[in-house]
Each structure stands twice: as C-alpha cells, then as structure tokens.
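Apart from one protein chain that is not included, each protein chain of the complex appears where it belongs.
Chain IDs A, B, C, D and E follow the sequence of writing; residue 1 opens each chain.
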C-alpha cells in the first residue's frame, strides 16, 4: 500500500480541513457545517451529511476540462454519491440533530484511488468537524448538544483492490489501475464490517476464488488505514 | 424469484424490441443499430454498445417527474452506465465492426429490480439485433460481416439479493427493497463468472457470511434467468 | 380511418392508464392526480389539467434521440401545449376543485397521428381518473367532492385530415402524412363543436372548397372516435 | 382594423429592416442574409429562411422577464416556428440558392397581434433583403443570381379574428384578445389562398357558421394588408 | 463627441422609456418599477436597482446571434453589472424604500459606445421612473413616499476615451474603437467625481501622461452629457 500523509487543519479558514496524500494522489477534504437541513428533512430531528467530489484541471496531465456551466459528468456524480453514502453509513443522523455537513473532496493531484482517498480522508474531516461542534456548543439553547461518540460510533475507510494478469493487487495507482482486469472498491467500518463493495470486470470477468482473495487483501489495507485515521484525529 | 414473461418483437418498427415483465415490473427494451461509431472511436475497427435507462412518469405512484429539459438525475446516470458496462462485458467489440448499438430500457411500470430487469432484458434485445445483423448482411462490401457467436460469445443476466432482518432474500420487489438492510446487485455471465457486484448497506453493514449467502442465492437466480433468455432468443 | 384498440387499466400502478392503438401508432396515456395546484393557482378554488408528450427512442426507425439533459424540442412543446389546451377545453376546472391532473402521453410506436391519438386517448385516461376520484371520495372533509358530469360535461376527440394530390384524406399515417400537401388537425367536442383547428400548407396552399371538404371528413371521423371513447369509459 | 405604419430601412446597419406599427403594437423586423445554409441542407442547391421572435422586457407593463440564460418559453417557440413556416410558404428555396435568411421580429411594444404583425412585417423585411440581393449581385461567380420574382412569386400577410360575446371581430388588440372566446390567426397569400389557419376556443367552442364569418372577415383584412405591403416595398 | 438625441416617453406602455441615440448607436432604455425587493433584501427597508443589457440581432452587421436558451456571454454579463453598479452609485436605496427598479438597455443599433450610452441613457429612464413614483403616490399607506431629490441626489454619465497612434480621442465609434490601442470607460457624477474607471491596453500599454490626458478629455465629455441629461429630464 502506498504511503499515506495526513495534514490536519490545512486551511485556517476551516479547522475541519485536511490535506490527504496517498502516494502522489493529493486530496483536500473540508467538512463544512450548517445549522439547518435540506427542505425535505426539516422537522424530523435528524441531520444530513453529503459529499462533493471534484478533480482540479491541473490534477491530471493532460489537463482535465473543468466541469462547470453545464452537465456534471456521470463519473463525478457516481463518485460523490458513493462518498456521501459511505460517510452517512457511520453517522448517527439523529444524534447529529438538525445540522447539515458537506464534505468537499477536491483532488489537487490524481494518481489513482481518488475515490477511496476521498472516503478515508473525508471521514477524518468529518470527525474534526464533529469534534469541533462538541468543543464549541451552539449558543442557541434549542440546538441539540453534540456528543462525538454518539454521532460517530464507528469509523469508515476505503481501499481499492484489483486483478492484474491473475495476480491480486492492493491500492492501485493510475498505472496499475489502467492495467487491471478487475477493479474493486471496498468500503468497511473500522471494526471490519462491509459498508459497500463495488467490483467490476473491465472487459473481463472474475470467479469466487479471486473475489475471496481481493476481499482478504482489502481488509488488511483497511485495517492499516483505520490506524492512521485514529492517529490523525487524536 | 418473481415470474418472468418475455414478449419478443413487441414493436413492429424494430424487431429487436422486447417487453420484459418480472412480476409487476415492466421494461420495454429496444436495441437500435447504427452503421457508425462515436467520433472518438472512428477508425479503430471496433464497435460500441451503450444503454439508456428511463422511468416513464406513470411507472410509479405517485407520478415520477419527467427528466427532461434539465439535469439528468444521478441515479439514472448510474443505472444506465451500469447497464452499458454489463452489456459491453459480453460483446466482442472487434467482431461487431464499426457499428453502434443503443439499448433503450424504458420502464413502463416499476416494482423494484428495474436495473437488473434492464440488464437481463437488454441482453435479449441486443441478441436479437445482432442476429438480425447476421441474417441481413449489409450491402456495403466494406462493412464487416456479423457472426453471432463471435460478437456475443457469452450471455449476461442480473439479479438483486438482499438482507432483511438477517434473512437473505432473492429478487426484491419494491416492498422488500424498502425494507432491506443490505441491497446487492449481482451481474454474471451465463457460464457463472462475475461481471459486476454492487453491494450496499443502507444505514447498515454486513459480514463475510452474509456476503457468501447472498452470492450463492444470486448465482441460483442468474442460472434460471439464463435459461429463460436462451428460450426467448431461440 | 385506421382501426382503434383501447386497453383500459393497462398499468396496475394507476387504473387511469390506457394503451391506445390507432393502426400501428401506440400511445400509453396515464392520468395522475395530485391534491394541490401550481403556485400561481393556489386559493382560487379551481383545478388544473396539463399534459406531457414524449416519443420513446424506439418508437421510430431510425431511433429517435431522447430529449433529455437539455432543451425540449419545439415540436414536442407545441404538441403538449395543444393536448393540454384541448383537454382543458372540456373540463370544468371549478368543479374539479384544487386538484391537478397530469396526462402523460408516451408514444411507444409512431406511425403518424400521434398528437391526435394523444388527445383522443388522453381524454379517456382523464375520464378514468375523474371517475376514480368520484368513486373514492377524499377523506379530507375540506376537499371538494367530485361529480363526474360536473367536471366533464363534454368529451373531446381529435383527428387529422389532409390534401394529397387534390384528394382529401382522413387519418393520415406516416406515409400519407409525408405525401400530404396540406395537413390539418381538427379537435372537436363529442357534440360536434370545434375546439381547435390547425391547418397548414406544407410548401402548398389551399382554398375554401378544400377547407370545407376537410372539415366535413374530420367531423365524420370524430363522430366515430366519440363512440369508441364512450364504449371504453363504459 | 387598426392603422398600420411601416418605416422601411429603419436601421442604417441593415437596409432590410423595418419598424412596423399596428395601433400600439411596434415590431422591429430585420432580415439578415448569410451566404451558406445549415449543415443538414448543404449541397442540395436550396436556401433556407427562418425566423426568431422576441418580446423586449419593456414591451409590456408589468415588465416581461427576459428569456435568456435558460429555457425558451413554449409560446415563443410556437410563434417563431409559425412565422418561419409562413414565410417559407411563399419563398422558392431553389431559386434562392444556398443562402440563409434570418428574419428577426423584436417586439418593442405589445398590444395584441404581435405574431400576425411579425408575419406581415417580416415579409416586407424579407422582400427588401431579396431585392437587395438582386440589386447587388454576389461577386462570387459560383453564387446563384437572384431574381426577385422567382424567389418570391407570392406575398404573405396575417391577421387575427375572434368571437366576443357571439360577435365576430377583426384584428384584436390586447383588451379585445383578453375578452375573446375564440381566437383565430389566419395566414394567407396575397392572391387569397390559405397558408395556415389556427383557431382556438379559449375555454369555449365555435360552430361552422362562426368559422365561416371569421374567415370572411380575415380575408378582407388580409386584402388591405397586402395593399400596404405593396406600397411599402415599392 | 458624437451628436446625442434623446426621445423621452418613447413607449406608451411605460413613460419611463427613452430612445437614446449617440451618432449611429441607438439604445432603448426602459425603467420598470416593482413594489418589492429580491428575497435577500426583504425587511431591510432598502430598495434595489439593477440593469439588463442586450444587443438585438439586427444591431450589427453581420447579424449578432441571440443570447437565448443557453449561457449568457461573458461580455454581456460584465456590461450589465457595470451599468447596474453605476446607477446604484447615485441612488439612495434607503430613500427608495422597498422597491425594485430594473433598467433595460436594449441596443437597436450598435456603432461603438453602447455601454456608456446605456449608462447615460439608463440614468434618464431611471430619473423618469422616480419622478413618476413621486408624482403618483402609492395608495398603500405603508409604502414609503418618494422624494426625487432624496432618492437621486446626484446624476451619472459615462463616456469612452482611448489612445490611437499616440493621440487621445473622445467617444469612440466602432471604427475608432477597433483601431484603439487603449480603451477606457469613465463613469462620473454630474458634479465631477469618479464612480468608476476601466482602462485596458488591448495588446498595448499606457503611461501616466496618457492616463492624465484621457481623464481630462473624459471629464469634458461628461460635462456636456450632464447638460443634455438635465434638459431631457426637465
């Protein structure tokens, strides 16, 4: 697995911001809190967590065209829905109260694994935002007090695995990802349960044995990432 | 598994059209062939297969707002990308020659499992279109002749499985799907290899044992669907 | 005039759904009721009826591009405005109370006359929806009770007529429509009064005598359609 | 019928521009020529004529929202399609050669009858543009020479008629139009043949006798407009 | 400086409308009042003034494509923001009360200087609208009474200056503007203070001395325009 570096509080404007590096992949994750929820959730006493994912034009070579002033690319939509779903899976929305948290994952440099880095890093930004809410109680007496352990009873991390020439490989960078016959993203809780599995044969197929090997390797990787997350959050 | 009914040649305007019913879910699948490929594929001697998915407004109660004159919903984008990817996984694009096939999956009535029905039914429409190409050779002497077994060496079918109150369930209709803790779509070839697995815990998680049970059940269902596909195509 | 077949209650999800066939033209008409009105009508004690028209991609050969993710075609806009206007002309909106009905006309197969089929079939779906409202009174004591004869005092049907090589022709299919010099859509009530006349010389013109002949023929056709509507609604 | 005033050559930038006033309705009509045709018409030796219609924000009180940066209103689309169709009906596109003419109809002040004023005035602008093409032959020896009488063998004018309280009325201004039970636009050639008839009962219906009266009145009005057009074009 | 002609009350539909001509440039300016403010300003007791700028298709030769049904051009956005900002700079929004005024500047013919003509002419339309508000008090007793001198304590006018072949030139028409190395728009109050300066070297640069000369010339021109405005408003 590639080396991971985590810089918490990267932006002064928002303490719940981190710069997450996994090898050459760099993602800026920021969690922003609002003290209201989308219209369709008002009055249910629950909060909401959503995510937005974006690759900066300079993150790839050749330059990636900016998604702006028109339709959002299908790939972008899929990825940000996955990040949001994965984060919500470990949040107790009732304990959050009627607040919204948006986790922005902006990819500064892309070298494979940007969606799994966004989930793993996004969870850290989310944790910092919730810790911040707990440390700075809302002066409004009607606002629900935040208890970190209630809102975030579990952690989440993600990693990619794949099959290249019949060998099973962990944490694919761009070169490996391009060569992979099968590509799988595994998202798990810190205590080893599955949140989501997405495995795709790219013009190829895979069998039970390969699936089992990929899942074993993914679990190992997620275990390591969970340790790094704990250290970063402190 | 719900009863499946397949009506081939449903539209006179296009023999590669089927009405696919799985319980109360009804999908009209049509495969349309064009004798050219998208600009980015010209001159590579390969064909292209893509899919579009749509739910008609009357397919649900209450009425579903028409996706038109604006952004396409993220869910729709995800589903039609999945259908296209799954179909391409069993097509030999070189053997197809420089032709494009669009598989339209229009849901007339939705009662759960519309994406898996679209893949299973879409494959039948695709097969009919390719058989049609083989039976009616292109008068253009430069056009690549179509051999069905070369273009479509395998078949593909899809089914959903889930976990409801710790029980593993096959082929979820709308009521079951709403109750499911875990929802998984499994897409496999007719000879039993995985093309894609997408399993999601909806505010829940799952463990290895549940995953294994879901995959066993999915394989059984896909075996049955493969038989029905063979009968329909003849 | 081409043979008309009407299948009421085609979708289990909505009893106010019909499959309307006129020759090879097939339109699925569904009427969906909501218990509120658009913002600009609130508080006026009146209801609203609107229509949406759409051709499915497989309805024509070659395939029709899906109108989605962008601008709606001018032809589509014109047709659905015409359908809505024609249906509203026979509805007493005060008697409907503050309810909205959307009539969706989705063309499964197009062989000419889709707009007139949508009006004639759409009226049947609308009638079924209103009969349904009368048969199942709203539990809300403030909701206006629905009396079918008050809400729908008249019926509406539509037919096309045209001039081909100086001969006047009724109910043009695609081949005839392409050959026509003059094309006219006539929309009338069941008791023989005009609701709308739209006659266009396509790179041609017409005189008083031809106009008179076309109107006579249209009246005859609409008389027959009115009988079929009565039978279908029962 | 309201008084009509026509100011030819209103803009110095384009001699084929007129300011057309009918009562308080003011429309600026400009015909712009390009020496090519839309992609789908190239190489067929024919020209193209199209129209665009727009109401300026200050043309009504209260102010009309500008149609910009989003969807075009259905009413606008319908009107500009009608203007284009009506003008093309009197143009010999083969005699025009591979040229495009866009007739812009910008409503400076709206007091009813803007669509019929746009057709009647738009024809004058179109005539001026074609006369201009004939007077200033294209230096390109391959360009088709323009002969006015060949390109424009007929003229076109339009007028509205309606039924108000059972009386038939010619040329409705805004107040009359709002009161009308039936509203009909009649578009005819200068020699008295129909190009298009669009009659609509607004929450009302009409019978054969009323239709006949409206058409008689419309013919009379169009006769007068045709004379005014002749004078303006000279 | 080119000759300026101002026709107040050009449209009967809105007395606060003027036709402003500066040489061959013709702009129709209309000021429309609404008795409410945008949502983000409600309840602050202040009014709002905004502007929209548009060039009609026939205003240039060749024809300018209509900005409709899509993105607004960057140039248009910049210009209408500038007009709005310049007008707001001389309005006391508190004295206006909770009303909105939209100043529409539609260019009928463009021969350079359309943005400065829009500001100078737009101010006249705005003055007429405010005079009209003062002359016709709102019957609503809660509406703030309008006192012209309080709402509009100053006037605003604008002119362009430039450098062509090292000579400083006032009020550039299209030909001069195309030849200019430096182009500067100066917006000043009637009593000689700067509201906005926008100077741009088009593939050229300028020095302090040239800047000083341009500003002197601009002041002279704005003095003359201020006199013309006073006469027009009366």
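Following the convention adopted for this analysis, a residue touches a chain if its C-beta (ideal position, glycine included) is under 8 Å from a C-beta of that chain, and two chains touch if they have at least 3 such contacts.
Note that the coordinates shown come from a computational prediction; the quantities given were computed from them, not determined experimentally.
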Fill in: Which displayed chains the unshown chain touches
A, E
Discussion item. Please identify which residue in A:57, A:137, A:153 or A:192 touches the non-displayed chain.
Written reply: A:57
Worksheet entry | Residue touching the undisplayed chain, where the options are E:61, E:77 or E:100 | E:77
Worksheet, complete the sentence: Where chain E meets the chain that is not shown, the residues are 71-72, 74, 77-78, 81, 85, 88-89, 184, 189, 193-201, 203-208, 211, 215
Fill in: Residues in chain A touching the chain absent from view
11-14, 17, 24, 26, 28, 30, 32, 34, 52, 54, 56-63, 66-72, 102, 104, 106, 108-111
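Please note the rule applied: only the chains that are shown with their structure count from here on.
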Response to the item:
Per the C-alpha means, the centres of chain D and chain E lie apart by a whole-Å value of 33
Worksheet item: What are the residue numbers in chain D that touch two or more other chains?
Response: 71-72
Response to the item:
Among line, ring, star, complete and other, the chain touch graph is line
Worksheet item: Which chains are in touch, pair by pair?
Response: A-B, B-C, C-D, D-E
